[in-house]
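Every protein chain but one is kept in place in this view of the complex.
Up next, chain A:
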Amino acid sequence: MSRFSRGFAALATAAAMACGTLAQAQGTLRIGMTAADIPLTTGQTDQGGEGMRFMGYTVYDSLIEWDLSSADKPSVLIPGLATDWSVGEDELTWTFTLRDGVTFHDGSPFTAESVVWNFDKLLDDSSPQYDPRQSAQGKSRIPAVASYEAIDDLTLTITTKEPDATLPYQLAWILMSSRANWEAMDMDWEKVAMSPSGTGPWKLETFVPRERAELVPNTEYWDDTRIPELDKLVLIPLPEPNARAAALMSGQVDWIEAPAPDTIPAMQGNGFVISSNAYPHNWTWHLSRLEGSPWNDIRVRKAANMAIDRTGMMPLLGGLMVPAKGFLPPSSQWFGEPTFDPSYDLDAARALMTEAGFGPDNRLTVKALISPSGSGQMLPLPMNEFVQQSLAEIWIDVEFMVVEWNQMINLWRAGAADPAVEGAQSINFTYFIQDPFTGLIRHLDENLIAPNGTNWGHYSDPEMQELFNRIKTTFDPEEQTAVLQQTHEKFVDDALFLFVTHDVAPRAMAPKVKGFVQAQNWYQNFSGITIEE
């Protein structure tokens, strides 16, 4: 598709359109999403980060939410439908005080019973409101939850299976839908999908599957600072990058997600604004640590990391990347102060390879699993070819095994030991790394070795395991941050991945779109946006 995109960019540049022909819509923001369908509207969204961004934190709220108010600092957890929470002395029982006076879009009150009803919707398959579709999306997000109880209207307790200080991060996934609306819709989630009800700052007004969703402000929203200023927010699935670019440049939408890098100069040349910011995403090679893997040698891992000229890769992506210095973006609050710097240093890399016994006459051959496209994979083919050429400079010859994205996910789940990966010693997989579990634990926890979990490379290290345990048992937020930093320092100092880059979530928008603050998060706040006529 890249040739296709390049052709488009060249033609688009030649066309040199005039911005003055754009259609105007007072107070309406039309967004072209990368998703092929409107994300699930009933509460627990599908379609990953994009689903939560557009149909999750818009129509719904969770007990604890991400702070999306600032572009300058990493996003942290803040009170949502819960105003306060604490864990008891047993380190298992959490007590939540809920926000008073919150109502769903249908007018029914939000209480602790609402939370219990929503947990049952996901976790109790004998409850009448149990929804397999929402459960499939939500159940795996709250593995710590053992039981829950409404103490009174505004007090809720949640008991965890074992001490787990990451519970607040888990709860930030769980969105609250309205029981009263579900009952009004004949207890049928398919009907609820067409007319859902949450407590969020936006209400779903119109929904045409696969084509559009129209959201209008919830003027009764409990947080005055997040009452939308727009008249309407229209979401349009536009999965094909060139169709998205054309839709923006012809004025059919005002904003597109993830413009193809080669279309960006044409857009900027015509006055469109490119917004981007660091956020918790990475583009790595996840390395196999099975016996016999060449990546078991820390010298080889460090050498490979120092062989990649990440600054040289930037033009390939139109400058829209953050060169990796570790597993987490350098701006992350959990980055810490690792001693190993994976910056480009060919001489040092070659010295390490020589020390490991390799050289021009004794080259190392590795097999790498890559995909030609995929969610969050940026431009995987040219980027991997860049890595391949870089590693060749330090006598590592890379043989690619290219598989389609859906199959890649299967091979990622299967793990490095599965025969289906045909002996590949790395997998190029991009990661959502927003919380302690998705950001660190799930990749290297020895209890999550594939296929039981997502430790693809079968990594196991008692020291790392101890750090993971401390993350879960450190309930003081500041102390937990320190443990998370130590953990990440070990990720980097042991060069446990081939750290390449971080995406910056580019989005292109018409100049009339004002007031957008791009948070360092997968989700965004659309409430402060206005359309300047």
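Going forward, a contact is a pair of C-beta atoms (placed from the backbone, for glycine too) under 8 Å apart; a residue touches a chain by one contact, two chains touch by 3 or more; residues count from 1.
FYI, contacts and distances are computed from a predicted model.
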Candidate names "Cytochrome c-type biogenesis protein CcmE", "NAD(P)H-quinone oxidoreductase subunit 1", "Cobalt ECF transporter T component CbiQ" or "Peptide/nickel transport system permease protein"; UniProt protein name, chain not shown: "Peptide/nickel transport system permease protein"
Touch with the omitted chain, as defined above, among A:I236, A:A278 or A:I370: A:I236
Absent-chain interface as seen on chain A, which is shown: 4, 7-8, 11-12, 15-18, 21-22, 36-37, 40, 46, 48, 132-133, 136-137, 139-141, 143, 190, 193, 206, 208-212, 236-240, 242-243, 246-247, 249-252, 403-407, 409-410, 412-413, 438, 442, 451-454
